[in-house]
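Note that this complex is displayed minus one protein chain, with the remaining chains in position.
To keep things simple, chains are lettered A, B, C, D and E as they appear, and every chain counts its residues starting from 1.
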Amino acid sequence: LLLPAQTFIRTMSSSDGPTSPYTTLTISRPAESITHVQLHRPDKLNAMNKAFWREMVECFNEITEDKDCRVVVVSGAGKIFTAGIDLMDMANDILQPKGDDAARVSWNFRKFITKYQETFSVIEKCPKPVVVAVHGACIGGGVDLITACDIRLCTQDAWFQVKEVDVGLAADVGTLQRLPKVIGSRSLVNELALTARKMYADEAKSSGLVSRVFADKEAMMAGALEMAGEIAGRSPVAVQGTKINLIYSRDHSVDEGLHFMATWNMSMLQTEDLTKSAQAAIEKKSPKTAVFSKL
Amino acid sequence: LLLPAQTFIRTMSSSDGPTSPYTTLTISRPAESITHVQLHRPDKLNAMNKAFWREMVECFNEITEDKDCRVVVVSGAGKIFTAGIDLMDMANDILQPKGDDAARVSWNFRKFITKYQETFSVIEKCPKPVVVAVHGACIGGGVDLITACDIRLCTQDAWFQVKEVDVGLAADVGTLQRLPKVIGSRSLVNELALTARKMYADEAKSSGLVSRVFADKEAMMAGALEMAGEIAGRSPVAVQGTKINLIYSRDHSVDEGLHFMATWNMSMLQTEDLTKSAQAAIEKKSPKTAVFSKL
Amino acid sequence: LLLPAQTFIRTMSSSDGPTSPYTTLTISRPAESITHVQLHRPDKLNAMNKAFWREMVECFNEITEDKDCRVVVVSGAGKIFTAGIDLMDMANDILQPKGDDAARVSWNFRKFITKYQETFSVIEKCPKPVVVAVHGACIGGGVDLITACDIRLCTQDAWFQVKEVDVGLAADVGTLQRLPKVIGSRSLVNELALTARKMYADEAKSSGLVSRVFADKEAMMAGALEMAGEIAGRSPVAVQGTKINLIYSRDHSVDEGLHFMATWNMSMLQTEDLTKSAQAAIEKKSPKTAVFSKL
Amino acid sequence: LLLPAQTFIRTMSSSDGPTSPYTTLTISRPAESITHVQLHRPDKLNAMNKAFWREMVECFNEITEDKDCRVVVVSGAGKIFTAGIDLMDMANDILQPKGDDAARVSWNFRKFITKYQETFSVIEKCPKPVVVAVHGACIGGGVDLITACDIRLCTQDAWFQVKEVDVGLAADVGTLQRLPKVIGSRSLVNELALTARKMYADEAKSSGLVSRVFADKEAMMAGALEMAGEIAGRSPVAVQGTKINLIYSRDHSVDEGLHFMATWNMSMLQTEDLTKSAQAAIEKKSPKTAVFSKL
Amino acid sequence: LLLPAQTFIRTMSSSDGPTSPYTTLTISRPAESITHVQLHRPDKLNAMNKAFWREMVECFNEITEDKDCRVVVVSGAGKIFTAGIDLMDMANDILQPKGDDAARVSWNFRKFITKYQETFSVIEKCPKPVVVAVHGACIGGGVDLITACDIRLCTQDAWFQVKEVDVGLAADVGTLQRLPKVIGSRSLVNELALTARKMYADEAKSSGLVSRVFADKEAMMAGALEMAGEIAGRSPVAVQGTKINLIYSRDHSVDEGLHFMATWNMSMLQTEDLTKSAQAAIEKKSPKTAVFSKL
Partner (left out) sequence: LLLPAQTFIRTMSSSDGPTSPYTTLTISRPAESITHVQLHRPDKLNAMNKAFWREMVECFNEITEDKDCRVVVVSGAGKIFTAGIDLMDMANDILQPKGDDAARVSWNFRKFITKYQETFSVIEKCPKPVVVAVHGACIGGGVDLITACDIRLCTQDAWFQVKEVDVGLAADVGTLQRLPKVIGSRSLVNELALTARKMYADEAKSSGLVSRVFADKEAMMAGALEMAGEIAGRSPVAVQGTKINLIYSRDHSVDEGLHFMATWNMSMLQTEDLTKSAQAAIEKKSPKTAVFSKL
């Protein structure tokens, strides 16, 4: 079913620029059912400009509706994953706020922040698993982005930085909300957010921010695609139900989570995927040999 | 107070079969105040059949009422801890659901799932700490089971697998709800649940799924009993209050947890165990030398 | 801006006794904007007596109002960090409770516990980050204390012990509520709380309880002050907003956290610190070179 | 479909005593799909003795499983609805508690209260709507009972009394939790619970405790059966889904409620009852003329 | 500031048909800062067809952004307010669901329901108060609509019907979630939802569903506009902050509500509206005489 990893890589890196109509993202299909989203402003270190914030939402809304996509891989083109917010492009909105008095300026800031929070929440609302592959550096807004993804991988040379206190603000598009639920050491979370120090790949692995570290970007992308292939080959009813319930569980008590799960699966267990998967199991085949209807 | 570890092991392994009226569980008392529950269908790799689901509830309900039991150790007989759900035995219920239309089938599935969720929730509702010792393999439903236990140990050769996506369904009897609250890396939890890959003992330890790894089953059982003995020797008012409040805290904010704790301890501090323990401390004795009333 | 580390240490260790009006705490200012709070009953192993519980509240209330303080470092004088509750001093209140019947005794215990819970909750309510540096031992009430701090450091020879079950009670001033949200392995949390076993520095680090381990106390204090300096040099609007939102996030769902964050930052983004920090960034200077108004 | 009201009444009042194996309840089927549960210790004013608490649970568990029952009517035999707890029968358990110290007595009381709370929670967990018809008086435990029912009716001569403060305790089997969510005036709820004053039918109606008042018991029972008939004639998928979601909504935010509702109805909309009901509507017939499968 | 009521009415009734691009809604501005949204399919009794569901979202999104609008009035053209869902127009979607198996049908239904829930949630998310004026009848989906509005008025001849159980389904676009939080008698809510009986104006008033009843539609529209004028004349910072916090409070505990309120008002109190309003008060003028900036 899957092409050899080398081929994927080639497919993935063959993109010469953003995929129209996007100006900051390159979209490709390296293998069946897998969508690859590449941050693509390499000359700007994939800094997040106004266009990026809008395009991420459009892109993930499309992916959510795309029945041919079952898994998403996110990576960055060029030297690093992302340098975070493009302050030059966005200085206007942040440093010259609009409004007749402080209350009205606040009102407008709130709409602005809420809109930007939505950008990464769409990743979470998209029921398809998102694997993010980080190389080089992942700074500021980049951490907001990756904590909204489901599985995090990185290269040995990667580092991560919660940069916001350095520019005089508390991180407000997701890092402070999601990072503590993503990694297990609260002391470390607080240290990173309060001192803006860099965290390197080894600590990222031991703290649980990433679940795998690869030698270099090529190896990582091959690994990311292999993992995406594993997921894409399984029942989308099972996979997407799993993502939805994992996120639900994070935000609820165990009792609430179980109650929701039972209500969810009362219909989802009626899928034919169950029979198909069971059949494969009986025949000692991989579940990936079964052919599942689109979802 | 405690027998030498060797004796425990012998006591524990001397069981030749399930303890009547159970057909899938062997119950024994390897040492004072300790109940040992063994999954006991070794020829079926301790797969969970219909009888098992019912018997676990009965067994833990009994344990909850048994004033002579203060700690529980759970392990598996034979080659592995458990192969998870016995699909053959349960295929009927899952693959040939009952109901006149899809809504009624859903209704019945919901009752079915809720009942099976209860099976492991009884472990959590039982106020006595439950130490689970895993050897060989712990697959599918086995992960649901162990995440409902309080302390997890394993052997060096053990592996764990969230198997459900392989059979076309989202895990619905506890894994998706409890696993993320049990281990610290969300990236890892998602990876395990979405790819169904195996996790070995070392990763289980470093990720925090288990708190100790032992060379082999014999060493693990000795360790489990020693730990159980440590717990059993302390005030049951303190120990069981600790379990109840740890579970409450998991599902509530810190403020709510503190409020509940104060309301709990306002009566529990009136126990004579406090004086007895204090007395032991003054006399430089272990708290295990005190004799506490049954609870 | 900062003095050489050696100087700090000297400043910090020059205190010969508690700072009036306190009898159990020594307060100093080792560097600009940094307050050092030292538990100071070295002859009693910094055991927490009645005076201590009251003084911690007064001390942190003062710190909260002190516009010249931006970060707090907490450490212990003498051989160990703290031996926990001073049972001798407090035996009266606990072992000879007041009240005409069991209900009235409970009523009084509840007020008593709630008051003591407040002692450490003030650390959390104080918006200024608190770095705690542990050497030697941190026992019982000490664990309650440090889990309410933001960043935890320790020396190589430090050990930690959730001691309460040994004295016949469930820990009720914060450990059971905060520890599971502080470290990533639930199995470990349960083991520590149910068996009262010691945990040493290495396990404290790998489990995430502390984020850094230092060779000895001198190195740790230098490290703590360096870290405190990093924090103190940044915008207090950013830093204190970060602490407040990190704590809010712990106790709420991600959606709730984002909603609160947007409402928080709608005004906080109007700070001049943002422009000052941006200016520093453009000039390639450290954010610590900017001069921020007091908060 | 329905018998004339007079016939119902006769059927209902023809019961000469409790229905075996119950000793405190009379169960009958006054009309198709309707189960009538009568509190039946008329000589003791239907006071709730130990047997009653156990039998209510058994009775509602049976009703939950009884596919021929779609609605339940609860009423009381004899002069009044119920005098509440039978203190004589239960004095032992309450006034002579068991346990070696105050903590252990508390432990046992907690189990006792939790068990008794369950008695009325089964009414809420039963997905079939429960209409309760109160005549004469409804005292103490009676208020706990009726607030767990879905629809409350009463006769003109009925009165209600939250009696617990009169016997030295805070109502602990449901009144304090449910009454404030049942009626709209918090000032009134507090007044009733704190002063134990009687509330008569008119105030019960205007405050919303009951939704209808009838002239006498005969009229009320006819009205209750007519209302039960209206409910019993409609799709059980619709009716029971409505009850489950109304209770879920009470305990959750609107957003949570909507989320759960969508997950619930995603399968329930697949019922054939929808087509049958739509067909009846097109033919200008009552939905009650459709024949729905059992649930 | 306000025109005489008669003029409003004329302005409001002069609309001859839907306002392009809408096909089911007529939008007008009867007075400064007031937007009037009229359900306008009078020949179909304002039944909610597919176009309606889409247009309500678009319409309220526009209103949210329209700085010239401060209050919204919603009413229905023709003989009644609305007959609810247009089953003919929507039968396709509901009765002939799409999907390869029951799980996939469920998946699609969930998206469908969620989209329709959004239709009325936009009313709640719009920070501008919405006054709804009901005449004739308000059936099924109409109740979902009005419970999402802020203030409900009706004519003496109006009636309300939670119709869903009559067509074989549990109300899933808001009634079951919002109605119990809108009116004070739970017994009545349950009765209405489980029996689908009609509720007339007097009961709607005494139960709190509407806060005012008018003799006829003309009087009601005059009253609605007068009330809208009262609101429109006050500070939009105060008014819209009030709506946002009233909705927040409904879904949170009092403590959470207070915490959010303080965080909200910390910026909103910096509005110049406060000074302007205070000035008016000192000069003994109505707050409506002040001129407030747009929001």
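Quick notes on this one:
As a convention for this text, a contact is a pair of C-beta atoms (placed from the backbone, for glycine too) under 8 Å apart; a residue touches a chain by one contact, two chains touch by 3 or more.
All figures in this text were calculated on a predicted structure; none of them were measured in a lab.
For the omitted chain, the shown partners it touches in the full complex are A, B, C, D, E.
When the missing chain is restored to the complex, the residue among D:Tyr22, D:Phe81 or D:Trp107 that touches it is D:Trp107. As for the chain not pictured, it touches chain E at residues 129, 150-152, 181-185, 206-211, 227, 230-231, 234-235, 237-239, 241-243, 245-246, 249-250, 253-255, 257-258, 261-271, 273-278, 281, 287. One chain of the complex is left out; on chain B, the residues touching it are 260, 263-264, 266-267, 270.
Take chain A: the residues that touch the chain left off the picture are 102, 105-106.
Note that in this section only the chains that are shown with their structure count from here on.
Looking across B-E, B-D or B-C, the pair that copies the A-E interface, with over half of its contact pairs the same by residue number, is B-D. One inter-chain figure worth recording: chain A and chain B are separated by 34 Å, centre to centre, where each centre is the mean of the chain's CA atoms. For chain E, residues touching at least two other chains, in rising order: 102, 105-107, 267, 270. Taken as a graph of touching chains, this assembly is fully connected, with contact between every pair of chains.
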